[in-house]
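For this depiction, one protein chain was excluded, whereas all remaining protein chains were kept in their positions.
And then chain A:
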Amino acid sequence: MFEYCTDPSTLDTARWFGCYLTNGAHMLFYQSFLVVFALLAVTAPVSLAFGFAAAAASRSHVPPLAWAGKLYTAMVRGVPDIVFFLFFVLVLDQAIEYARHRISCPDWTDPIRQGANFLVCPEARTPAGNAPQWVHEAYGFALAVFTYAIVFGAFCGNVLFGAMRAVPRPQLETAEAYGMSRRQVFWRVLVPQMWIYALPGLSNIWMILIKATPLLFLLGIEDIVYWARELGGSRTSAYQYPHPDWRFWYFLGLLVFYLCFTRVSEIVLGRLTRRLSHGQATAAGEELRKAAA
């Protein structure tokens, strides 16, 4: 990074740290924070969409649809996250490969399962064996995001289902009395009003989602936990920057990061609650009305 970094062993402490904290491995560490943000940025809206679909399906008057919605939320919520993460990613990966195998290699005779091995034909391998490394990484990340979305979608589904039931019944009856169809009542009256009831539950899920991001490490993705452990481990002079076991400091850094991140989230969600409470028939909405009057 800096010119004087060519021989770190001659540097004074401040410069040594300046060089150490800006070396290539640390740059990868800083980039891995973007992986966490990317995961959140994609997972949050996708799981909200999954949850919305599940909640809407659970309310459906078509029994199979209602069963599917309820089964999804109940099942995923009941399985421990970590079991789901370790199991589902593997199953999803193998399902994709198996499907592609059946399509592209119908003449393949070797068994796919050989002991612990899962061997599909080379054309079905996902991603292709000769694909560049970033494709492999992107594929792994996509599987992880999808798994997170399934899990947190189920929690969102439960919260949204409850929120939909919390919207005062007279509101819906009034809409029906005006001659709105079921669809119109749902989209024009129920959905706009349910958010304030859903928000406490959703902000809770958001916090849990932030705290769940270190699970990425379990899925073999080089996230902040991976790099904290990697960089914090003790280094001999085979490295340019030898140091003793500093994992404590690296993990302390992660702790501070997560605390700051959840605090900022709390502030933002607090403001959002205030805004959504305007004009609502809730205690918070009533308070806002009185303050304005």
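Note that in this section contacts are C-beta pairs under 8 Å (C-beta built on N, C-alpha and C of every residue); 3 or more make two chains touch, one makes a residue touch a chain; residues count from 1.
Everything below uses one rule, namely that contacts and distances are computed from a predicted model.
Asker: Given that one chain of this complex has been left out, which of "PadR family transcriptional regulator", "Carbon monoxide dehydrogenase/acetyl-CoA synthase small subunit", "Transporter substrate-binding domain-containing protein" or "CcmD family protein" is its protein name according to UniProt?
Answerer: The UniProt record for the chain left out of view names it "Transporter substrate-binding domain-containing protein".
Asker: Out of A:P168, A:P200, A:P242 or A:G279, which is the one that touches the chain we can't see?
Answerer: Residue touching the absent chain, from the options given: A:P242.
Asker: Could you tell which one of A:P63, A:P106 or A:G129 touches the chain left off the display?
Answerer: A:G129
Asker: Tell me which stretches of chain A touch the chain missing from the display.
Answerer: Counting only chain A, the missing chain is touched by 23-25, 27-28, 115-119, 122, 125, 128-133, 136, 220, 229-230, 233-234, 236-242, 245, 247.
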